[in-house]
Structures are given as C-alpha cells and as structure tokens.
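For subunit A:
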Amino acid sequence: MPHAWNYVGVGYGVALVVLATYVTWMLRRTRRLRKTLARDSDG
Partner candidate 1 sequence: MTSGLQGLRRYWFGATVTVALGIAALFALVISPPDADQGDVVRLLYLHVPTIWVAYLAFFVTGVASILWLVPRTRRTEWDLLAGASAEVGVIFTGITLVVGSVWGRPTWGTYWVWDARLTSTAILFFLYLGYLALRRTGATADERGKRCAIAGLIAFADVPIVHLSVTWWQTLHQNGTVFNPKLEVTIHGSMAFTLVWSVAAFTLFYVYLMLRRLQLAELEEGLEERELELAIAERQRVEEMVTV
Partner candidate 2 sequence: MTFLREAALVAGKDLRIERRSRVALAQILPFGAIVVVMFAFALDADRTSLPAAAPGLFWTAVLLAALLAISRSFSVEEANGARDGLRMSGLDAGAIFVGKAVAIATELFLLEVVLGAAVIALYGVTVRGAVVLVIAAVAATVGLAATGTVYGVLATGLRARDTLVPLLVLPAVTPVMLGASQAFAAALDGKNTDAWPWVQLLIAFSVLVVAGGTMAFGPLLEEA
C-alpha cells in the first residue's frame, strides 16, 4: 500500500498528542489545586 507509513504516522501522532495533552493537563491541574487548597487551609 502506497504511503502506508503516512497513515500510520498520522494515526499514532493524533493519539499521542491527545493523550499527552490530557495527561499533562491532569497533572498540572492537580498540582495547582493542591497548592490552592494547601494555601487556603494555612491562610
């Protein structure tokens, strides 16, 4: 099949970008909320 690797690349690329963005967002937001809650309970 011609250009097969193009398709494979696009498919894997989309999955990787979506999942990496999701995980990053999740970890960042967790860190931010932890900071906010810790701060408020001291303040």
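Throughout what follows, a contact is a pair of C-beta atoms (placed from the backbone, for glycine too) under 8 Å apart; a residue touches a chain by one contact, two chains touch by 3 or more; residues count from 1.
The set was built so that all candidates are chains of the complex that A comes from, given by their letters.
All of these numbers come straight from a predicted model, not from anything done at the bench.
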| item | value |
| --- | --- |
| Complex member in contact with subunit A (any copy), out of 1 or 2 | 1 |
| Parts of subunit A lying in touch with candidate 1, wherever the complex brings them together | 1, 3-5, 7-8, 10-12, 14-15, 18-19, 22-23, 26-27, 29-30, 33-34, 36-37, 40 |
